[in-house]
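Before I ask anything, let me first share the structure, which is written out below as structure tokens.
Heads up, one of the protein chains got dropped from this complex, but the rest are sitting where they should.
As written, the chain order gives the labels A, B and C, with residue 1 at the start of each chain.
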Amino acid sequence: MTNSNSAQEPTVRRRDFLRGSLGLGAAAALAGCGFSGDTPAPAASTSPSGSAAPSESPAAKAVIDGDLVYFNWAEYIEPTVLEGFKKEYGVKVIETNYDTYPGMLAKMSSGNQYDVVLPGARFVEQLRNQNMIQRIDKAQLKNANQSFGWGSYFDNPWYDPNSDYSIPFSMYTTGIAYRKDKITTMTGSWADLWNEEGKGHIYVLDEADEAIGMAALLLGLDVNTANPDDLAKIKDKLISQKPYLRAYSTDDINNLAGGNAWIHQEWSGDFLNFINYTAEDPKIWEYIAPKEGMPVNSDAWVIPANAPHPGTALVFLDYLLRPENIIKNIEYLGYPLLAQGGEATYAKMVEGRPSLAIDLKNIDDTKVYRNHTPADTAARDTVWTEVKAS
Amino acid sequence: MSTDLQDAVAATLPGAKRQSATRTRLWGWLLLPPAAWMIVFFVSSILIVVALSFGTVNANGRPAFGTSLANYQALMNTTYLTVFIRSLVYSVTTVVLCMFIGYPVAYAIALHGGKYKNALIAALVIPFFASYLIRMYAWSTLLSDEGLVNQALHTVGFTDGVQFLNTPGAVVAGLVYGFVVFMILPIYASLERMDTALIEAGKDLYHSPLRTFFAVTVPATRAGVLGGVLLVFLPALGDFVSAQLLGGPSTFMIGNLIQQQFFESQNQPLGSALTVVLMLALLVFMVFYLRATQRQNRET
Amino acid sequence: MTDTARQENPVADAAAIDDQPAIRLINLTKKFGEVTVVDHLNLDIRRGEFFSLLGPSGCGKTTTLRMIAGFSDATEGTIVLGGEDVTSVQPHKRNVNTVFQSYALFEHLDVEGNVGFGLRRKGLDKSEIKRRVNEMLELVDLAGRASAKPRELSGGQKQRVALARALVNRPEVLLLDEPLAALDLKLRHRMQVELKEIQREVGITFVFVTHDQDEALTMSDRIAIMNNGLIEQSGTPEDVYERPRTKFAAGFIGTSNLMTGMHSEAVLTLESGLSIPLPGHPELTQGAAVSIAIRPEKIWMAEFDPGMVRIPGTVSATVYHGATTQYLVDVAPGVRLTVLEQNLARSRHDDRWTDGDTVELGWKPEHVVVIG
Partner (left out) sequence: MAATTIATEAKTTHSTSRRRRSVEGKPFFAVAFTALFFVLLYVPIVVVILFSFNSKKSLSVFGGFSNRWYVQFFNDEGLQSSLRASLMIASIAMVGALLLGTMLALALERVSSRPARAVGTVSLVPLVTPEIVTGVAALLFFTGLGLKLSLVTVIIAEITFSISYVAVIVRGRLSSMSGEVEEAARDLGCTSWQALRFVTLPTIMPALIAAGLLVFALVFDDFVLAFFTTGVDPQPLSVRIYSEIRLTISPAINAVGTCMLAVSVLLVALSLVIPRLFGRKDSSLDLISGG
């Protein structure tokens, strides 16, 4: 794998190495310099534009070349779709799950080899910039026209120019779910997560981006801010929320179903899934789109650079793009898929619940989570750690 | 120190005893494979943790070795201190609760279990062989606001319901539930080993069974209790599952902090530093523990 | 001490031994680091004899036994077993078997399995093993317990299983390491008799290690008294009891009244000034320091015979033992003798002495043992 930025790489590595071995002796020398997972060629920047041209790898062909090593959220696919793939192509699916995007990144960085992974948009960019994923040859996908070529936004999304490296999957907003039978004083603002009525029954998603983004919107700041003053305000705001909170949790459906949550920062699709499949009485539940604005995000399938079976991965992605599978997944997941007809299917599902409507126009607006420089990422992580730890 | 540790640890564990040495070369060779294994996979891995705790995160967001003290400086922060103190408070509370719960149970089984003793110990152990996660999950659904317990309370007339979950109490309860068996077994073992003639003698001497209990039984089982303290305190201090499944917004423990650095914040060097601090804290505990057991050994 | 060693030297003694010994130890030495546990030991044990190594704990007797068995390597010296040098032969190849102090039975095997263990290792065929095991169980009186597990047996039964397990292999020599120490007194006495009978019956050389002088005296053909890694004296039980050759031997076997002083002209003068006549020892040099030992039962307190040595004393304590009474008699400042008197039918109660009585002690000159 070649890299246009690789010229500066050796010096960095050697300096790391010397530092390590001088200071720490055998153990450091043993593990080499930059520690493991310092994958093939570190890119110099993680600039949000993603303009640094990644490597050109020989694109794989859509031919079954082994079992599918599949890495996704738990149950984030319609079961019969997965079953159908196994039956039709006679392969096994080796499934592993992650429970946060950073967790996913950690597992990929530690050298684990997967065939297909479903990262969130900003992680697609990060993986692309770090040369951890491979180019997807659209010509190999018979159903590529479902996502591309009809004037779709995803012909050239913000996180992956020309969608060279990814196939878009779903999109979602982050809003607030609440119980109408318990709470009568909602104002349609993020401030509702500080609601007195709901004190002790309010949940915030256990994700740095979502929590910081929510506070930023409430304070009128950029959801991606890394400005120290902004972060200080956000931190104070989030800490002021603690007395109202029941917990930070991404186990949203359980929290809603168990009756512990009266107000819950919530992903649109999980809410739909919950009221369609789990809620005892769907009518008492409402999803609101806060007036300060909602983060809109999407995810996309990628094939890691070190995928053992890229051929099978391509066959799988093509299979997912079949119109019938797109519809099955939308209905099961409750998220609109980023493909032809996806929006219409979704619109039918959310009839009468306008707050769940998602406008594709918002997919690259300011309320999308972006990548940061390592220093900025660290600053945001520190705020989040300190909020949770306090 | 090292042999003290060995003896002290050995003393807390079942059936451990010192023994004379019959030397044969065979035994020396037998030592090689396990020794090599422990050095390669345990000692060196701990050394890597220590080494990485002085490392940095490079421009790529990846960990790199270094000689920086920055991670330790970052820990000099009231936030981390809060988490540390909180973890200590939770673990100590857990140990104390386990002691008060475990002692009567061990006592009842050991001295009043009769022929059901083995069956009772089996009944005690079985749940701990079934998935810890599933049991914790069962508790969390049982105790949720509209879970079975609150439904039951509702039918009895508590219309408001009680919030059990997502509180520090729930975290400690989870820890107690998870580790109490490690307190019961050593106490049970020491009660089993105790000479019951002591109790008889004590009854003659003190007349009151309660006074006998405190004057005879408790001191005789101190080794078991100390062993239990060790076996409960250590895992409790490093746990992160209980706080994650049962905790609230302010129940973060060191274990959660470490896990977060490794799997969310992508800051392995800081996570390593936290791990080293945790190990040091345990070392301090071990020193005090050893003093206590030595004092105990002198007294008996 | 070197005297003793020389006397036991098989090379010097070789002519005296008509038969080849079962065991010959030559300059056998064992050191653990700086500590010498067995010190240039020379010893012959004859075929078919019941030989005891007697000594206090830590004297090196068990170490000697372990070297003979092969569990412990000799630092120096040679072990000859039935004419063959076995010094560096592994234990499983030596034709000796051991009865251990702890019995060391195999818990996972029943009595039959335990007893037949050695035979199975030798690869004998099953019926032969069965026959010999049964025979041996008959001998040790355990025929009915062949299928019992060791933990179901009493101490005495375990002891007999251990004995049978060793004997069934028909070893040249059977080594017994304090095998009776763990038994209670009554059982111990019974087992002493049984062991001796079994030894007579099978005719195998027994080397018996014990710290119990009674045991050694009643069972052995010969006894070696060990101390600090050296053999102080060896000989028949009567020999070592009646004629102890060293102070240690005199003190260790039975009770002895030991007195040390200056010899001149058939009189021994103690430090306290007491003079004791010491007739009949012309070999003693004038002015030499001499120790004498007299057994308590050899001292009379009345009805003296002519020719006895007699000295006065004061009874300081009496201990009634039933068949005997023990008196402690002060004969000079700091010199207290122990006297053992039979409580015979003819002696009346009133005749006995009480504390503070002035008495006269007497003994026959030939009962005085002079130690170098």
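The rule is short, and it goes like this: a contact is a pair of C-beta atoms (placed from the backbone, for glycine too) under 8 Å apart; a residue touches a chain by one contact, two chains touch by 3 or more.
Small disclaimer: the values here were computed from a predicted structure and weren't measured.
Undergrad: Based on the whole assembly, the unshown chain contacts which displayed chains?
TA: It touches the following shown chains in the full complex: A, B, C.
Undergrad: Please pick, from B:N58, B:T94, B:T221 or B:S272, the residue that touches the omitted chain in the full complex.
TA: B:S272
Undergrad: Considering the complete complex, identify which of B:L69, B:I85 or B:A123 is in touch with the unshown chain.
TA: Hidden-chain contact among the options goes to B:A123.
Undergrad: Just the residue numbers, please: which parts of chain A touch the chain that's not shown?
TA: 30-32, 35-37, 69, 71, 73-75, 86, 92-99, 107, 110-114, 250-251, 253-254, 257-259, 277-278, 280
Undergrad: Against the chain that's been left off, what residues of chain B make contact? List them.
TA: Interface with the chain not displayed, on the chain B side: 2-3, 5-6, 9-10, 13-24, 26-28, 30-31, 33-35, 37-39, 41-46, 48-49, 52, 101, 104-105, 107-115, 117-118, 121-127, 129-135, 137-139, 141-142, 144, 146-148, 151, 177, 185-186, 188-189, 192-193, 196, 200, 208-210, 213, 230, 234-235, 237-241, 245, 255, 258-259, 262, 268, 271-272, 275, 278-279, 282, 286.
Undergrad: On chain C, what residues meet the omitted chain?
TA: 69-71, 90-92, 96-98, 100-102, 104-109, 117-118, 121-122, 149, 151, 165-166, 169
In this section, only the chains that are shown with their structure count from here on.
Undergrad: Determine the shape of the graph in which chains are vertices and touching pairs are edges (line, ring, star, complete, other).
TA: Graph shape here is other: it fits none of the named patterns.
Undergrad: Quick one: most central chain, C-alpha centroids?
TA: B
Undergrad: Could you grab the centroid distance between chain A and chain B? Build each centroid from C-alpha atoms only and quote it in angstrom.
TA: Each chain reduced to its C-alpha mean, chain A and chain B end up 36 Å apart.
Undergrad: Could you give the separation in Å between the centres of chain A and chain C, each centre being the mean of its C-alpha atoms?
TA: 88
Undergrad: Could you tell me the distance, in whole angstrom, between the mean C-alpha positions of chain B and chain C?
TA: Those two chain centres are 57 Å apart.
Undergrad: So which stretches of chain C touch two or more other chains?
TA: In chain C, no residue touches two or more other chains.
Undergrad: Find every residue in chain A that makes contact with two or more other chains and list them.
TA: Residue numbers touching two or more other chains: none in chain A.
Undergrad: Which of the residues in chain A come into contact with chain B in the complex?
TA: 12, 16, 19-20, 22-24, 27-28, 30-31, 33-35, 37-38, 42-44, 46, 100, 102-103, 105-106, 109, 130, 200-201, 204, 208, 242, 245-248, 254, 258-260, 374, 377-378, 381, 384-386, 388-390
Undergrad: Could you pull out which chain B residues touch chain A in their complex?
TA: 44, 47-48, 50-52, 54-55, 57-67, 77, 79-80, 82-83, 140-141, 144-147, 150, 163, 165-166, 247-250, 252, 256-257, 260-268
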